[in-house]
Each structure stands twice: as C-alpha cells, then as structure tokens.
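Notes for the one structure printed next.
Here the complex is missing a single protein chain, while all its other protein chains stay put.
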Amino acid sequence: MIKKEEKLGIYVCHCGGNISDYVDTDKVAEIIGKEPGVHISKAFMFMCSDAGQNMITDDIKAEGLTHVIVASCSPNLHHMTFQKVVSEAGINPYTYRHVNLREQVSWVHTDDEEAATEKSIRLIRGAIAAVVKLRDLSAIQKNMIGAGGIIGGGIAGLNAALDIANHGIPVHLIERTSILGGQTLNLDKLYPTEVSAHKFVDDLIERVNANKYIFVYLNTEVVNTTGTIGDFTLQLQTNGKETQEIHVGTLTIATGFDNYIPMKGEYGYGESEHVITLPDLILTLNSYKAEKLVINGKEISSVGMIHCVGSRQIDEIHQIREGAKLNTNCSKICCTAALQQAVRLKQMFPYLKIVDFYRDIRTYGEKEIYLDQVAKAKVTLVKFGDEEIPQVEIGEKLKISTIDELTYGIRVQAKVDLIVLVTAIVPREKPAIVEDLSLAIGENGFLAEAHVKLQPIESPVDGIFYAGTAQGPKDVKECAMSAAATSAKAVMLLKKDIVEIIPFIAEVNTELCDGNGDCITQCEYHAITLVDDCDTGKKVACVTAELCVSCGACIPACSKKAITLIGYDTNDILGEVRAMIKEVDM
Amino acid sequence: MTELDYDALIIGGGIGGIQTAIDLGDMGHKVLMIERRVSTGGAMIQLSKVFPTLDCGSCITTPKMSSAFNHAMVTTKTMAEFQSFTEQSDDTFEVEILQRSRFVDLDACSGCNECADACPVIVLDEGYDESLGYTKAVGVPFATALPQKAALDIDNCIYCGKCANVCPTDAIHFEMRDEIQKFKVGAIIIATGFYQTPIKENYGGGRFKNVITGLQMERLLSPTGPTLGIFRPSDSKIPWSIAFVQCAGSRDKSIGVPYCSSICCMFAIKQAILASASAVMAEITIYNIDIRAFGKGYDVFYETARNMGINFVKGKVALIEELENKDTRLHIEVLGRDGNKKLVEHDLTVLSMGVVPQWDEHMSKELPVALNSNKFVDEIRLLSDPGITSIPGVFAVGTATGPKDIVDTIVSGSAIAGKVSLWLKGELRDRFLMKELQVVM
Partner (left out) sequence: MNNNEYEPRILIITTDACSYPGVDNAGQKHLHYSTKTYTIRTLDPVIFDVDWYIEVFKAGYDGIYIASCGTDSPYIGTFEKISKRIEIVIKEMKKMGLHFSQIKLTAVCTVCADHFVRELKAFTKDVAKNMPVKVIAQ
C-alpha cells in the first residue's frame, strides 16, 4: 500500500495542554512512528508557532519528506496555515492532511485518556491511508475573454454596462427592441426622489452612448448561447435576419419583467373600458393636458384602485388562467407606485374622489412617506382581508364592495367612474438563453439565484449574473444596486487573463465508461455530456470542469465505477475508514 | 500620488462590510476593515435562523466571515474605532484609528479558552447574548467569533492574574494600552450597520423582564444562545402565550422614526415559526398594522405562518403593563372585525424594535457626510449610483443608508465594492460632484 519512496512526516501538537492533558501525545507519536512509510513522528508544544512551522520546513528539506500530516486543532483553524508551510517547502498543497485532535478528541473525551489516545492513533492512521493516495493537483486554468456581455437594455442593463466599461473593459449590450431604456420609459416620476423618469433614462443613455467601450446592439435577439465562464459564444440576430457571433467572458442577464394582464372578467377587466391597469393609467396621464379627466369618452369624477391584482395569490381563493401557475409573490413595488399615482391624480384633478382598496400597504423603508402623502391628499383607504376579494359590479357606475378591516369589519361599497387595477410584476417569457445555459427558474417563475441569501445576484452557473427584475420585483434604486453588484462580480473576473477553477471535479475513466449516460441524469448542474472518444470513437461521458460543483451526485450512478471525484475517491475514503478500525496495540 | 497604506478603509465588520471587503479584495484592492466589537460578524452572527429559507444563521455567516478574515488582500482589526480623517489634495485620506487594547497577544493566543475557565469574574454578556446570558471577564467571545481568540474585558477585570497563569502561550499582557494608528487610504466605506431603537416608555422602557427585543428573542431561539430554548427571562418558565408587537419603534413620528424598518415583519414571522417549534404549546400572536412580506418568496413564508396557526391581529399596542406574576398585559386598539379596544395578557412579549443607524450625527462630526431626513447616511445619487455620499471618495453600505435585510445588504456590499473600485481607478469623480442633484438622482 505504501510505496517505498514515500516518506511521511507526522506532527502531533500538544496545543499547550489542550490536547496533551487528555491525550498521551508522546505515545501517539511513538506508536505512529512505527507505521509503514512514516519517516518522522514528533510531538511538539505548539505546531502553529513559528518554531513548529519551521520544524516542518526544515524536516521537509533535510529529510526529503513526501507527505506531511499535522494532528492538532480543527482544520478550520489551521489547515490553511500548514498547507502554506508545506507548499513553500516544495510539497503540493493538495496532498497535505490535517487531523483534528482537539475539537474532536481531547475536548470531547476529557474523561478517558486511554480511549482518547487510542482514538487519536486511529484517526492519524486513517489520515496516513488517505494521504498517500492524494494526487498532486493544481487549480484548473482557463483563459478569460476580456469582454462582458449584457442582455437587456433597460436601466439595469445600462447601469451594468457603464460600471464594467468604466473600468476600460469592452461590453456588448444587446437589446431586443429599437430603443434603450426599457420599461422605465413608460413611467412618470421615480420614487422616492421624484426625478423625471425620462431625464433619468436619458442621462443613462447619454453616458452609455458616449462610452467607447460599450457596443450597443438594437433590435437584436440572442438566438443561441453556448460555452462556460471565460468564453461564452452568443449568436445574435438583428432585425430578424442578419446574424453574427460574439464572444464574452461573463454574461449579465437583465431581461426585465412583464406587467400582469388581468383575465377577462377579473374585477371587470375587459368587460368595461373603464377598468384599466395602473401601467395604463400612468401612460395616459403622462401625455394628459386637459383640466378634466376624461377616459374612454367618460368624464371621471371618482376612481377606485384595487391592489394585489395578480400578486400574492392564494390557492382556492384566487382564480388563475388555465395552465398558469399561482403567483404567490408580492410584487413589492406596486403599493408605492399606486399611492404615488393617487397623489398625482389628486394634484392634477383636485376634485377627484379616490378610494384605495389594499391588503397590506407595503411602503417599506423610506417609501412610508407616500402613505403620509395619500392621507394628506384625502384618499380614502379601505383594507380588505387576505381571504377576501373585492367584488366589482359593472353598470352605469362601477361598484366595488368588500369588508373593510379598518372599520371593524363593515361591508363597504364604493361607486366609481374608473377602476384602476394595481397589477403584478410577472416574469418575462423565458428568454432562449435560459434554456441554452440550463439556468434555473425559481418557484415564482423568476430566475433562481445560486443562493437566496448569500449569492443573490449570481446564477448557479459560474460567470453568469442577474441584474434587475429578471431575478424578481425591484424598484429603480434596487435595480441600480443589483446592476452595480453584478458588474463588480463581472469585473473581478474580466480583469484577469485566466480564471482558476478548483480541481475537485468529477473525472471519467474513458476505458471503463460505456456511455450509458446514467451519470448525466444525476447531474443537476448539466456538467456532463456524451462525446465521441477520439481513440475508440465510442460515446463516453465528459465533464465540463467549469460547471462541475464537486457535489459527487454522479459518482454512485455509474455501474462501471468509471467516474470519480478528484480528491474524494470513494475507494480511497474506504481505505481511510478501514485503517481507522484496525486494532491498536497500546 | 501619495503611497497608500490601504486602498480602502471599511468601517464596520458586519455582513455589509464583510461583503465589500471580500469583493474589493477579489478585485485586487488592499483593504483595511475595522470592527468596534471583539469579533466580526455584526448582527447577523447573533441570529438563530434567517428568513425565508430558515438557514441556520451562523452557518451562512461564518463562511463569509472567514473568507474576509483570511483574504490575502484584507486586513481585519477588531476592537478598532474610526477616529478622524483628513482629506488630502490628491483625493486620498489620512485616517486615524483607535486600536483599543485587547490585553491578549493575537499572534500568541491559541483560542483554547483556558483563561475563561480560570477567570473568577462573571459578567453580563451585553454584546453577543443581548444581556440574557453571562460570560467571563476574559475568554474567546463566542463559539463562532472571528478572530477565534480571547479578549480581556478590563472594566470588569479584578487583576487576579489567574488567566495569565494558566495561559499556555503567555498571551495575556496587562500592560497593553490603547493606541492611535494612522493610515493613508484611497477611499472610506461606512458600513456601521444599525441599532435597535430603545424600548418606549409606554412599553415599560426596558424595566419589564418579560418584554424583550427582537434581537433578544434571536438569542433565546439560537442553538448558541444562553438558554437553549425559549424560557422567559423573569422565571425561566416556558411561555404559554407569546405576543409579537410590530412597529414597536418604527412608523412612529413621536420617536423620530417615521419610516418603516423593513425587516421586522419578516423576522417576527420567522421567530413565531421557530417559537412554535420550540415552545410547542404556546399560543402565538403577531399584532401588526400591515404585514410587509415584500421580498422574493417572503409572502409564501407569511402564508406558511398563518397556516401553522400563528395569529395575526391588526392592531396598535398602546400600552404594556407588567402584572404581579410578571406576565405582560397589552392594551390594544384592534383594527379588525371584533371591536374596539382590548386588553390581552401574554407570558412573554417580543417587541419588533425600529432600525436606527449606528452612524449618527456624533460620528458625522468626524466624517461629515450628509444625512438624509431619516438620519441615515444620504446617498446623493440614490437611483443611479448606490452608496455615493456627499464627500467624494466616501461611500456607505448596508443599513448605514437605510433599513435593509441580509440579501439587500449583501447586494449593496458588492455594488459599493464595484463603485469604490471605479473611484480608485479615477472614475466617478463627476458623479460625486454633479450639481444638478434634482435632475439625475
């Protein structure tokens, strides 16, 4: 098992008594010293001290050690320390092994020195069996194309492009419509600063157009995407005909959202031309000049707004389109947007009576100020329950009725001339790129991030980031924030010529592989494909290093045992397990 | 240009500062991160679990803490406070840091904690355990603290010397003193996080033992907490009925917090869900005005809580009294269907305190960034360039600029790292100095 030329150095740490008070460290060193292949076995007061580290370095150089094991505190504290020591002395850092004698032996077995000593010996024996099997490894290196790709020319895409380009890095910005700016162009003023949406967007576009590192592609769709981090190939089609290919190192997806279109009959939508959506209202008001509000030929003197149309849907309470999924999500921005428009209506047409039907007013953070403003503007607020849907009756006047939770559950009715439905932010129809790169879609239809809490703008695929509302509802400020964040992540990759990938990836033994594809079905990350073996021409599995996350799910799937995880060979781990249970002659 | 000691100084080692440090480091910038407390990790490391995934809080904090702490480009100083700054003519800053004495040699300490075992002084833990648990006057602050090294609390030390005697590495040095350190940096990032508002007088002003704050509830629920289960502070009884009072320090002009604190609805719902697993028999009620579960996947979480039988009552709590048996009595103006004012009694009441910035007017005297109307650091280009403050080269991240949950704080950390990197490259100056604030914000 142990080859002749192997010379192991084992260092057992006292940890100033933390280990040696409960484990006979000298005895451990002595017994381990007799193991085959062990050239040096020492116990020392503090391995992590300069003296301890120097001892290892000197021994490696003087004695020609091939492998080092330190048995001390938890590897979470000092694995990296000693990895660095052995590496600087010329041993491959991936072959270093650390044994935990403090947190997992001496501190949990303070009452039985003999048993703790025996356990220490067994754990080190396991490490010896493991360490001699470890291969010299180095990070996998891949060339990085120094240009970023951004899909979507709304405010998130524009901001993301600027933040990359300002580093002097070329950016390809792809927009499927004929203009930049996205849906912000349909808005009036942006909360909470009340700056004009058009001026805001114009400033962004001006800066994008002035930047020589940004290449804008209008009327252009991404029809096909291939590749991995460092080198993605995008097939572009402009005006539905001309095609071209571009290569980028990272990709930012900023494809935005859609507004929910209510079903026919949902709160009277489609049954009366005086039931409209909030985006409709904003667009109408944007170009409205007259003193009286007239919509679709009718003079409007009262308006009812209904919140959560298409959002926060509950099974068996809300009806949905056939084949559609329940949208359980809160659309986050519409409460504030609705209140902002209510105030605007009152400013433009002070005579208007406005009744606002809501479930919860979600003017979070500084947006609370809009709740103040509607109160001052004398907008009537009616709160309906989670399981209550306001009823709409179409007639000469439009009737909205519900049970008001603010006035002790009295059924209230409002007769109005116009109903504005505060509609949901819903995901865009799946862009082709999502399919091409097997990006995950979350429960609610928006792009799913790598980790909901810790990696909120990263996709599960390395080198791909989500900016703006493609990932979930966001206001303008939050779009800018997520765009800036994606560009920071992109820049740190694009600035490098080479991207390093950890070497613990699945590896296929092509001689054993029979190409039946069982491993492929187990891989949630689409990292394995079937390819032609150049030598034999048969189909064999091939792992894409950039996509492999080292989870090991593919390993047990192979009946031929043709696939292993580098650094975690299950046979070698079994060897370690067997070495630990061998009797110890104390 | 002046030779810089660090490209950027980050003030605050919570999750916002940590994310900024990691990303700046990954972009090749040399960073100094200073933290006032004995460990990095901020408020997040105190949390039991996080919404809406119910991931264990420390499990997802410690990897970030450790990648910042061990980052080759990041230097972390704990027990270090920002003192003052001088702007240099070349867009750099000279900063002064107060390095408070730890009385423990960080290089020598092995984190074995034998000093704590030897120390005879028991001290109320006002930091990590939010005054619900006890600690020693010397020792490693808590299990997941980083650095995982002892610190000596000189205010409570009786100078018996027992710790120094048992220390296997002679790491304890009573002669250590506070010192002022000066550095030249290219950018400053304010990542000082938040405080909870103090308990209002009509809620007992902090005198009622069984009226606790949200962060205290986190400690009761945490597997690393002082109690390992929900036992109410007055008598360690498992509570039969728990009240959560929302907006206990927000949406309230009378205390100068007119804004919504954004995070408290969700953390109260989370705590209610966790409490119903820990104190199985307890009846749990959340008194609220609106439930603001607005983030991705948050509303489903709220729905889950309702389906679990947690009561949501629309109402404002006007007054809390303490009864003779230490139970709490709540005076509620009920908004809902069943009438007007009500008196209800609960064994334990948890207040969802407001979020107020740690970076206050006092701090702003040394580093005079403009504050907004809510007294948070003002982002002068709020809608286009997050984190840019009124002083060129000074940025703000996380809850320093307004209430944020963990996700938004992490996103802002990355975003501001990107902006700082641009500043260090000589870009962005125009964005700081633009005159027409109203035109493009």
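Things worth noting here:
Each chain gets a letter, A and B, in the order it is written, and its residues are counted from 1.
As a convention for this text, a contact is a pair of C-beta atoms (placed from the backbone, for glycine too) under 8 Å apart; a residue touches a chain by one contact, two chains touch by 3 or more.
The model shown is predicted, which means the values in this text are computed figures rather than measured ones.
Between the chain not shown and the residues B:S110, B:T144 or B:S262, the one that touches is B:T144.
When the full complex is taken into account, the listed residue touching the unshown chain is B:T224, out of B:Q19, B:T224 or B:T328. Here the missing chain is touched by one residue of A:G52, A:G126, A:G304 or A:P431, and it is A:G126.
Where subunit A meets the omitted chain, the residues involved are 74-76, 100, 102-104, 107-112, 115-116, 118-119, 122-123, 126, 451, 460, 504, 522, 524-525, 549-553, 555-556, 565, 568, 570, 573-574, 576-578, 580-581.
Mapped onto subunit B, contacts with the missing chain fall at residues 53, 55-56, 58-59, 62-63, 113, 143-144, 222-224, 228.
The rule is short, and it goes like this: only the chains that are shown with their structure count from here on.
By the touch criterion given at the top, residues 23, 26-28, 50, 52-53, 55, 60, 63-64, 66, 70, 110-112, 114, 148, 168-169, 251, 258-260, 262, 290-300, 303, 306, 314, 335-340, 372, 374, 382-387, 402-403, 406-408, 410-419, 421-422, 425, 427-428, 438-441 of subunit B touch subunit A in their complex. By the touch criterion stated above, subunit A contacts subunit B in their complex at residues 15-18, 45-46, 48-49, 73, 76-77, 80, 159, 163, 166-167, 190, 192-193, 195, 199-200, 203-204, 312, 314, 328-330, 332, 360-369, 372, 383, 386, 403, 405-406, 408-409, 442-444, 446, 451-454, 456-457, 471-473, 476-478, 480-489, 491-492, 495.
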